[in-house]
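This report refers to the structure that appears directly beneath it.
Here the complex is missing one protein chain, while the rest keep their positions.
We just call them A and B in the order they show up, numbering each chain from 1.
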Amino acid sequence: MNSYIKYLLKRVFYMLITLWLIATITFFLMQFLPGTPYSNAEKLSPEQIALLNKQLGLDQPVIVQYGQYLLNLLKGDFGISFQFKNQAVSNLLGGRIGPSMQLGIQAIIFGTFFGTILGMISAMKQNTWVDTTATLIAILGRSIPNFVFAVLLQYIFAIKLQILPIAKWDSFIYTILPTIALAMSPLADSARFIRTEMVEVLHSDYVELARAKGLSRWEIAFRHGLRNSLIPLLTLLGPLAVGLMTGSLVVENIFAIPGIGEQFVKSIMTNDYPTIMAVTILYSAMLIFVIFIVDILYGIVDPRIRVSEGSRG
Amino acid sequence: MMKKILEVKDLKISFETYAGKVQAIRNVDFDLHQGETLAIVGESGSGKSVTTRSIMGLLANNAIVESGEILFNGSDILKKSEKEMQKIRGKEIAMIFQDPMTSLDPTMTIGKQVAESLIKHNKISKKEGLAQALELLKLVGIPNAEKRLNNYPHQFSGGQRQRIVIAIALICYPHILIADEPTTALDVTIQAQILELLKEIQEKMNSSIIFITHDLGVVANVADRVAVMYAGKIVEIGTAEEIFYNPQHPYTWGLLGSMPTLEGTSDRLYAIPGTPPDLLEPPLGDAFYARNEFALKIDAEEQPPFFEVSSTHKAATWLLAPQAPKVTPPEEIQIRWAKFKEKQQSRA
Partner (left out) sequence: MENVKKTQAEINQIPASQFEPLEKNTAIEREVISAPSLSFLQDSWRRLKKNKAAVFSSSLLLIVIIISIVTIFFSPHDPTAQNVNYINLPPKIPGIDINGFNGTAMVGGQLVDKYAAANVPDDVYFFLGTDGLGRDLLSRLFMGTRISLLIAFIAAMLDIVFGVTYGLVSGLLGGRVDNVMQRILEVLSGIPNLVVMILMLVVFKPGIFSIVAAMAITNWIPMARIVRAQTMKLKDQEFVLAATTLGEKRSKIAFKHILPNISSVIIVQMMFSIPSAIFFEAFLSFIGLGLKPPTASLGMLLSDGYKTFRFLPYQMWIPAVVLSVIMIGFNLLADGLRDAFDPKMKE
């Protein structure tokens, strides 16, 4: 069997273990939580509480509850929200996945695209004022927290200049400010990374050979430099995804976007544990998935991995 | 004498570093004739690579051309703009690099890499370019070339990759081919194949080759003329026969003496002791004097000029001055001198 396929299967195995681990940790951590699922517990008599407990299966030994929990997870059942008493968590979150995904994907495309351009220019004009400016932008992007950016953008474009909507998610134009706010971090990271990679590539032997062929600097940068720098960029995608998840919590809040992040923050405020658990697992699953996709992409994009070593001449 | 295709005159190049100015090339002067192979031999740090980079216009950013001219086709390469140089590189003057494992872009098919310069210089289509590339790959001896046009560098062995690098250099049929230690990174058997290939190509295309190496043994097979470089200067230059059999500079003696041959009678290899001098503060006199067991007092004070040994052979050593004492070179060299005399007499 192709060693690469074997590698991928191994990765899937680890992914599943991670998922199981996070589900377990979440479950047992929640056992430590004080309080009950019932907000009006004081009004209930002990018998009523015992009855409700039985209904929810809370009177069973922990191990059994755990088993049930895992089974439910596999079915996609995350329980009932504490905040919204008659809503299943999966319903609550289901509709919110769309906006969050859209925001995330827009942000990552915007961020990596402009970041790459910035990084490339920086590398080509190394140590000139262009490089310094671009690096400065990258540092600002990395240092100023994204919620500060979000508020800043809101302030300038929505409040002062009034050319973009201040919040909500009604049409494409509403997505512009939050996308930019969320994209600043990926932009800064990509720019820095591409610059470093490009500089190294530009000093490599094959670039020197390309120059000896009479190619211009820009031709070399685009045809040889870019592909060789973009491939390692894939390794950034995992951490970038984490950054997006983090960022989405505040950005969605500030811009009142009906996504998972916004709900998550609300759930934290209201101690809605089932939802918190669900989002935790969901985020983990997404991250693992992204890492997996990166591995596959690597195999497709890098010829050294894609084309197996079998065809030596 | 054949037509001169390249003239390097009085070249002086330094590099600005944090430690100071390094005088990499202190004075280099040579010509290249149509159809000949000129070998430039020297240790690392002697300035041979800098010389070739200056011909290609590929010097590093901190290089300063202090003086000199490189005349090609009637104009001075050192005075050309980057854009003008881009028209020359790959098309009129091409270069073969040392390490085939790192000289090729790992993410591009070799067909495209070979065709790249042709497509740019001659403004032809991609299809035509690839067709030409195919021809070149066959020329350099890549088996199954049609199928392998779409392969990537990592799918080839070291020797094959070097052939591909040669194909890249040749595709525009350049007038001058610079081979910068093309066989140093290869196994000995492959070395021989590559050298054979270069000879064939030269015959077919009548191109002129500058062959850089630190290994005199390699040179014996391919060169018409040889220039020996030390510490940024050419110390001896002549035809291959003259250099091998009538060497006059002690450094050349050292190089030849440290070459294992089957003919010598001594049992020990002669190694030149010490290391090359620091080019931040080059010595006043002959740069080789510290390691030269035949050094004269004047070597420490003044640099020797070139003394002519024949119309094609000159060496920069005070030993050739009329006032200089007659020295006895190492045994190895005496044997060679004897052979030289024989050859001369048999010709007379």
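Assume a contact is a pair of C-beta atoms (placed from the backbone, for glycine too) under 8 Å apart; a residue touches a chain by one contact, two chains touch by 3 or more.
None of these values were measured; they are calculated from a predicted model.
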{"item": "Option touching the unshown chain, where A:220, A:233 or A:249 are the choices", "value": "A:249"}
{"item": "Touching residue (missing chain; options A:73, A:257 or A:276)", "value": "A:276"}
{"item": "Interface residues of chain A (partner: the chain not displayed)", "value": "14-15, 17-19, 21-22, 25-26, 29-30, 32-33, 127, 139-140, 142-145, 147-148, 151, 155, 159, 199, 203, 238, 242, 245-246, 249-250, 253, 265, 268-269, 271, 273, 276, 279-280, 283-284, 287-288, 291"}
{"item": "Hidden partner interface residues of chain B, rising order", "value": "10, 12, 18-19, 23, 26-27, 29, 62, 273-275, 277-278, 280-282, 289-291, 294-306, 316, 318, 321-325"}
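Basically, only the chains that are shown with their structure count from here on.
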{"item": "Chain A residues touching chain B - in the complex, by the definition given at the top", "value": "204-206, 208-216, 219, 223-224, 227-228, 231, 302-304, 307, 309, 311-313"}
{"item": "Touching residues (chain side chain B, partner chain A) in the complex", "value": "56, 58, 83, 85-91, 94-95, 97, 99, 102-108, 116-117, 120-121, 142-144, 148, 151-152, 154-157, 160, 165, 168-169"}
